[in-house]
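Inspection log for the structure reproduced underneath, given as structure tokens.
Rather than the whole complex, this shows some of its chains in their spots.
A and B are the chain letters, set down in written order, and residue numbers restart from 1 in every chain.
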Amino acid sequence: MTARISLDTVNDLPDAAFTEQFAGIYEQSPWVAQGAAAARPFSSVTALAAAMAAVVAAADGDRQRDLLRAHPDLAGRAALRGELTPSSQSEQAAAGLDSLTPDEMERFQRANRDYRDRFGFPFILAVRHWGKSHILAAYEGRLGNSLAAERAHALAEVDKIAFSRLLALVVPAATGRLTTHVLDTARGCPAAGLPVTLERIRGGTAAVIRQDRTNADGRLDAPLLEGAEMEPGLWCLQFAAGDYFLASGQPLTAPSFLDLVPVRFAIANPERHYHVPLLLSPWSYSTYRGS
Amino acid sequence: MTARISLDTVNDLPDAAFTEQFAGIYEQSPWVAQGAAAARPFSSVTALAAAMAAVVAAADGDRQRDLLRAHPDLAGRAALRGELTPSSQSEQAAAGLDSLTPDEMERFQRANRDYRDRFGFPFILAVRHWGKSHILAAYEGRLGNSLAAERAHALAEVDKIAFSRLLALVVPAATGRLTTHVLDTARGCPAAGLPVTLERIRGGTAAVIRQDRTNADGRLDAPLLEGAEMEPGLWCLQFAAGDYFLASGQPLTAPSFLDLVPVRFAIANPERHYHVPLLLSPWSYSTYRGS
């Protein structure tokens, strides 16, 4: 990855340079960057992305259709010929689409054809974080949509691809953080003294990043991640529920139904607050994106 | 493990042989087995265990106290001298209590002493499935209980130890099974076509046992485990939520907040039905022991 530029730099670029810098954020559609230039300054990548998405949303239907049509097929002719834009090339490779078996290749061709026949534009999906089998399932699911619903869906995917491309170019604002909170729903109180481990998951391997223990309010004294530590991608919180239950003297079976409770989740927007709480009893738990 | 006997054999034993067979189920207290002999026949290990537990519950307070006092300290003098009953020896070893560092040893001695001073009987815990650090935390938690609450707790632990000893001696009834059910709480319908993998966890390693996919009702067509497959211990269900969301066309971030949802749980009683459902949305999930 080349060095990313700062938001200050983004805000200081002349309009033409801004447009050039972000010309490829929306596939082959520099008009989107051009339209967003005047909305500067931006205090976050999120705001920059929102301004570009607003340009697309305000465009007329024909222009939106053209934008959709500017996207290459997944594992399609342009990919085979090496004619993808660098962004598309890297995204398709991340999803393993550059190493398909002949059988998979044929399934993709057929899916692309069916989708185009039905909707008149190529199948678009922010594929970077998915594997090929998931993506094939996605075609099938979306073929069932109405044209109106599917256009909305495709445009939303385009916005997600754009956001992820922006993150590769611009250093995000340091506003993000990851926090947690554990409540004991059997006893109606914070789960105090519960060991929590944060792991980063890459390629199926988990690396321990931080270990801590909940305080009297069931929270950690500091965020698990902050600012530049908020890397987009897969994470896992391991809650040592068994230790907590033992220490709190709750009746358990042997072995207890719950012991280590893993919660795997992804950070998509590093500028946001991700609050990932756990509502816990010896026989049940809930987790959710909180605030 | 020596071969286990059948429930039929248990039911056919002469009373004296029954008492001898199960003399050590409750530590050094053959009177419990003796008192339960007349309650035969038993159709399950659960029923056998319940009959023995009922004998203890009906005993007077002095006898119950003696039963508690018949238990050895964890990592205590009897353990050091090799004077544990075979069951206690194996249980303490499974928890790693036979290989403590001098520092840990001292913490156990002190914890044993504090507990005995407070309650007048040794600390009792069904330790087989816990590690040493958890067990030390358990002492601390229980020291805060009232005497009445702690007696009740200790007797419950004794019953759990007994159940686990019975399972080592008698083949359980084939009534148990493991099932699941996935509901989409964002769309208010069963989560159909969601891939589910069952893993057996031993010593930190997960082995895939079964892979399946939810049907139109969000269930699997057959139990994940049945009868003799219901081994007590640690299991993990992996729900491929991301695949399901993609296929169902729900709006997601990139990467999506949830993808693979692991649910780790333990089977304690192999004769029971363990229903482990998942209530799932793209931003939250709940799981619990159902029925």
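Throughout what follows, a contact is a pair of C-beta atoms (placed from the backbone, for glycine too) under 8 Å apart; a residue touches a chain by one contact, two chains touch by 3 or more.
This is a predicted model, so every value here is computed, not measured.
Student: For this file, in which 2 copies are placed, how many copies does the full complex count?
Tutor: 4
Everything below uses one rule, namely that only the chains that are shown with their structure count from here on.
Student: Just how much do you need to spin subunit A so its Cα atoms sit on those of subunit B, in degrees to the nearest 5?
Tutor: 180
Student: Quick one: which bits of subunit B touch subunit A in the complex? Just the residue numbers, please.
Tutor: On the subunit B side, the touching residues are 125-126, 128-130, 133-135, 137-138, 140-142, 144-145, 149, 153, 156, 160-161, 163-164, 193, 232-234, 242-243, 246-249, 251, 253-262, 264-266, 268-269, 283-289.
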